[in-house]
Structure formats: structure tokens, C-alpha cells
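What follows is chain A.
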Amino acid sequence: MRYEVRLSGSGGQGLILIGIILAEAAGIYDGKNVVQTQSYGPEARGGASKSEVIISDGTIYYPKATQLDLLLSMTQKSCDEYYLDLKKDGMLIVDSTLVHQVPTNQAFGIPFTHLAKEELGKPFVANIIAIGAIARISGIVKEASLTEAVLKRVPPWSADLNKKALQIGMAEGKKAAAKISG
Partner candidate 1 sequence: MAENKTRLLQGNEAIVEGAIAAGCRFFAGYPITPATEIAEGMSVKLPIVDGTFVQMEDEIGSMGAIIGASLAGVKSMTATSGPGFSLMQENLGFACISEVPCVIANIMRGGPSTGLPTNTAQGDVMQMRWGTHGDHPIIVLCPYSVEECFSVTLKAFNLSERYRVPVIITTDEVVAHMREKITLPPASSLEIIDRVRPNVPPDWFIPFEDNSLGVPPMSVFGDGYRYHVTGLVHDVRGFPTSKPDEVDGLIRRLHRKIDKGQGYIQEGEHFLTDDAEVVILAYGSIGRTAKQAAILARENGQKVGVFRPITLWPFMRKAVVDILKNVRAVIVPEMNMGQYSREVKRVDQGYARIITLNKVNGQVITPEEILKKLKEVY
Partner candidate 2 sequence: MPEYTRLIHQYLRHDKKFPHVWCPGCGNGILLGSLIRAIHKTGLSKDDIVLVSGIGCSGRLPVYVDFNTVHTTHGRALTFATGIKLANPALHVIVIMGDGDSMAIGGNHFIHAARRNIDVTAIILNNSIYGMTGGQYSPTTPYGMKASTAVYTSIEQSFKISELAVTAGAVFVGRGTVYHAKFLDGLIEKAIEKKGFSVVEAITHCHTQYGRQNRLGSAVDMMKWQRDSAVPLEKAAKMSEKELEGKIVTGILVDKDLPIYDKEYKKLRERAKGKA
């Protein structure tokens, strides 16, 4: 099965990093085939940014995501732009701090940026909270693999912070999933 993930938002939100982390978790630790690509503008901060991860048991040829199984949108603009690329039963996960108008009532809305700021005092870990939520909601990657992959990619001083962020993400993911199915 080919599973396509697009992580979208703006430059500086750490979307490329969580794309790499997701690919590493699914590829190296879960042993699946993965391809991670990205597209970005000239801006290091602000501007559109997206990162894509294809996860599959088989060989992955075409490297880009076109029929999304999962879309994460961390800005309103990216949500509007990519929503139509979702498959019929694809999942939309948005940062409800920044995305106020969701195109479907089936979207998982979690205030990643708000949580990062309020719970951890570090707005820049919103991306790690998001990837935690993605793992819990989609089940596409083993949570232990994800934790390992995160810790490998982040600087050692921030290990605890990132672990906490992941836990918050997973807990929030569970809540959001319950809300949708309930």
C-alpha cells in the first residue's frame, strides 16, 4: 500500500524537519520504503513550504504526493490550497490556532501552536506536537519509532522538551480522534 502524506504551512514552522523525522521513523525504524521530498520558496522564514512523505511496502517510483492519504496544514493558505488533493477518505489535520476556516467537518483540529506556547513555552515545537498527533491519529508509524527518530534529529539539550511535545501531540491526537468518531 502506498500512503501519501503532505505536511504544509509556511517556512520556519519546521515542516521539512518533521517530514524527515516521519520518513526516518517509517523507513529506518519500521523498515518500510519511504521517499521524502520538499518544495520551498526562496524565503527561509514565511512563504509557502511543504514536505511530502510517501510510505510503502513496495518500491516507490513516483516520488511526489498527488492523492493524499493525510494532509497536515499549519496555515489557512496551505489548507485551502491542498485540501482538494486529499483522497475521498483522506485525513485532514489542521493547526486550529492558525486555521480557522476548515473545509470539512471531518477535519482534525488541534491547536498545535497554542499548545506549544502555553504548555511548553516554546512555540517552535508545534511541529513536533503535530507529528505526534499524526502518528496517533493515522497509525502510519510506530510511536516508539517516531520517538527514536525525533531524538536522533533534535539537539540533545532539547530532548526532554521534544519528548514532552510528542506526548502532548499523541494525547491531543487521541482526543481529536475520539471527537470525530464520537
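As a selection rule, all candidates are chains of the complex that A comes from, given by their letters.
Definition applied: a residue touches a chain if its C-beta (ideal position, glycine included) is under 8 Å from a C-beta of that chain, and two chains touch if they have at least 3 such contacts; residues count from 1.
Keep in mind the model is a prediction, meaning the values are calculated, not measured.
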item	value
Result, touching chain for chain A in the complex among 1 or 2	1
Residues of chain A touching candidate 1 in the complex	20, 23-24, 27-28, 33-42, 61-64, 66
